[in-house]
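What you see is part of a larger complex, with each chain still in position.
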């Protein structure tokens, strides 16, 4: 390939001297000043699904400087160079993407295994089947109002279900499990369990700022000062009043939200005092743990232990491989 | 005194055989059935400011059976008898009190050292002096709407300030202390501290059921399932929306309420993240402790240790007497 | 009824003066000596499904003194008397039951809602379906060898599933739940989960001494000094060697047993390091909690809170009644 | 400016190639040996109020090598060079300061907002006003004997009040707050509170080695092995005996010191058992927290969160800016 040709290769195939062009996710970007000459430059880490690489842009236009940010996908052209024995991309040009670029987000960020629109509809069925009108009204009002955001919000910034559409996916798998367990533990109010499952984490959409890639840049001020549990309680209060729900139903739903982390040090000021809240807690923590376990197993070779994972209480997980 | 005369003596002066008549506080009352003959009777513990005594009523009218309850003041006539070597009152007649009886409640239950009406007005001055209109509107709306209950509510069921008007008194002493400390720690927003002090415990009026004697019979359902901290957050949300307050002010006030117990295991899901919330925590716990310390010292002879008190972490307090 | 007639009434229908005869469960029995005359007597508490009552036997034969014990069903004849305003049974005659008495145990002790023999067969199907021969052999060997005891053993002395056949019932509901959850969490080895579920508590049969009523009188010496978790590990070691199982399979099964209580202070020296062990932990604790929750709800009136239950971390449970 | 001129600029204005001369605080200094040629050199970090910079001295005289130390102010002449893209000072000459240099310490280290001499006198008034002669004698003897050190000692090595004169300042603000709170909590012995406040941390002067800049280089051997609380108890014992104080007064003062950290894991083997000790604890911890809060707010822009601060239990503090 002549030096002037421009390759459309993946990051893990970059070779020194090559010129490349393509779409990349900006994982981080900082404006820096060179010690040597005092010139400003942008210091990037860019990524595609095959890996990431450091990149530098030396000619920083006013427009780029002011609007570039991490966690977006951009088009980049540049040359692969070596610096201190490591490959690096010297950027010639960077521009924002447009609709015409027709980017497939799934090539850049991880998404839930079921499409968000489908998850939304599957959950909607549970709401439609509720017998208690007050619960149905409250859940429905909150669920429908947030459809747009629900389609991309993750369930966490870093931990379990921190993927595009992760919040919906987390809710959906919990609903499926709830439905099965309620056949065995048949002394509970099914509506209350389903309503609790759907509502328990919805205020994460107010606790965290996520872009449409499902990447959370930071917690909101209100999220930091109050936490999604208190935010959820408030939300149910306002919507409950709007739809004129029975005060006792509102209180029970708020108790579900308030107690679902179970331990005070994890944010629940009260422990479950109704069976439905107890079950919600187990549905939540079990789904989170199984998500992390699956991820660890996938990242670990058979016969080996994974790295320690904070959200699994710093455990290393063993992949025992096929036992059959 | 002839046997038929009726004495108006205090409980600690009762003598066997005496007939007495007077007003007493019912501390407990239970409907029981005698093993011997299957007759129903009411088993009381009644009290005045000098002590308490067991009492029994054998002729139970339908009206009395249905409406009698503990923690009210009634007029009782009866005879002092001895049973198993202990004095007891055999009640002849019991009736509810009326306005004409002109009962002085302070003779039956402990009240705050300043009259409730006066406390209310003293606190009102702090509200009137607030510069931030949003905070003023929120605090004022909640404060004024609850005037009637505030005049008798205690601050707790059993612990510190569990006296008639204790809630107002607790708030007022905290305001006085806050005002002084803010002169030294002069980098904070005074309105925010004062608003936090006034609001922090107001939802105890929804958490606990108190009668007009300032005696709490039990926690409300909502109070048990949510706790006064979450209830306070909800209340500020609703009122804040009503008075059209700035969302950030609402959030800051809610953070004050949410964090004022400081430790998760005491009900605060977040720790103070603004200095005003940190100060509120200290004002609150210090006032509670000093209240309990004063009580323990008053109940203990110089040179001796008090009983252990649960709310002082099971410490026994030493009364060192006069040191001057 | 003439005084010589003998009634066959339930305990909650006993009347003073009545003579009665029937089968009763001995809940406790102590040999005592009367202060007054130095005579020996047996002091019982006896029960049927309607309640319990104190009972005394004054003529104690050598045979009865030596062989009578609590937690058995006996035939008793006696007279209802009143002592200190409480009914009591003065026993005239007590004898042990025989097969001909044809006692229906379910009238005296609580049993699992599914018959033990049926539960045994239902669990057996899971074993028969296992693909991994080593696991199947180990589980089968232990399961079949203990069939007789399994039919009556409870899962605990006092806590969850402390009923006749409770151990089998606990295992069976966990298997059903496991089967459902494994459809969602489909990256695990099903055999390993099922084997873990079946084995996890089986050594409770060596930790506790239960009679055929499913009532545990005490822990065995080995149970106290080692605990059922260590006993289970040893059992799998011995049986695993007997059936010539792969050492890695033995280790994995032992890890499942060892880690299923999760927390060191609850007896698990290691935390789960494979997803199957994590799931087993949740299946176990969730089933125990739901059992206790159901029991509390059943014992509590709608709109009220239950007593505190130790195994629910001293929580009181709220029965919200019908919400539909 | 020609290259040979010598600039008297602040560190944050250093430019490559410049020669500079001025007074700087040595924050650290290490004697090292160059790998290349085995020559010894001194590796400094020097600071003024605008920042700090790495500096190297290659010609190390015997005198300098032996007496140079960190946390002193010296006069330095040198040239600004760049090494690995960072500015650095190549020192030509360094000398110790003399009185004639007339250094203003406040330009190099942070001091209390009130002059130490004034703080000393303000505190002295509280001592002079004491009514209990024994307390007055003990406090006075310790206070006067340590006047010289008190004028510069900080209250901590790193945490709250780690500034020149910080110990006196900490004591003084606590005294002011104590005086105000004692008007509300008027059942205590004022002398005992004031004496406790003044004495509670004085043994930090024996626990830590501070130079006259108020910078603590390290803990003393005795301070490490015993801690300032035990040292304070001993000091009161010795001085109490010297001034012939009543044994009970000595014990009460020692209890104040011993219990003022409240929690065993923070060094208090007993909890407060007198109200004065309880109040002292709150005065102390509240003043420390408010000091840190003020510092964090000052270092944080409005609308942002501070860094985590260890002494605030790793909280980040939010600067809400002006709310009026």
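Note that the chains take the letters A, B, C and D in the order they are written out, and that residue 1 is the start of every chain.
FYI, contacts are C-beta pairs under 8 Å (C-beta built on N, C-alpha and C of every residue); 3 or more make two chains touch, one makes a residue touch a chain.
As the structure is a computational prediction, the values presented were derived from the model and not from experiment.
A single sequence accounts for all chains of the complex, and while 4 copies are shown, the assembly in the file contains 6.
Everything below uses one rule, namely that only the chains that are shown with their structure count from here on.
By residue number, more than half of the contact pairs of B-D reappear in one of the listed pairs A-D, A-B or A-C, namely A-C.
Chain copies chain B and chain C are related through a rotation whose angle, from the C-alpha fit, is 120° to the nearest 5.
Work out the mean CA point of chain C and of chain D, and you get 65 Å between them. Note on chain placement: the centre of chain A and the centre of chain C lie 45 Å apart, centres being C-alpha means. Each of the following residues of chain A touches two or more other chains: 221, 224-225, 248, 252, 273.
On chain B, the positions that touch chain D within their shared complex are 131-132, 173, 176-177, 180-181, 184-185, 187, 189, 191-192, 248-249, 252, 271-275, 278-279, 282, 285-286, 289-290, 293-294, 297-298, 305, 313, 315-318, 320, 323-324. Those residues of chain D that touch chain A in the shared complex are 82, 85-86, 305, 318. Remark: chain A residues 34-36, 221, 224-225 touch chain D in the complex.
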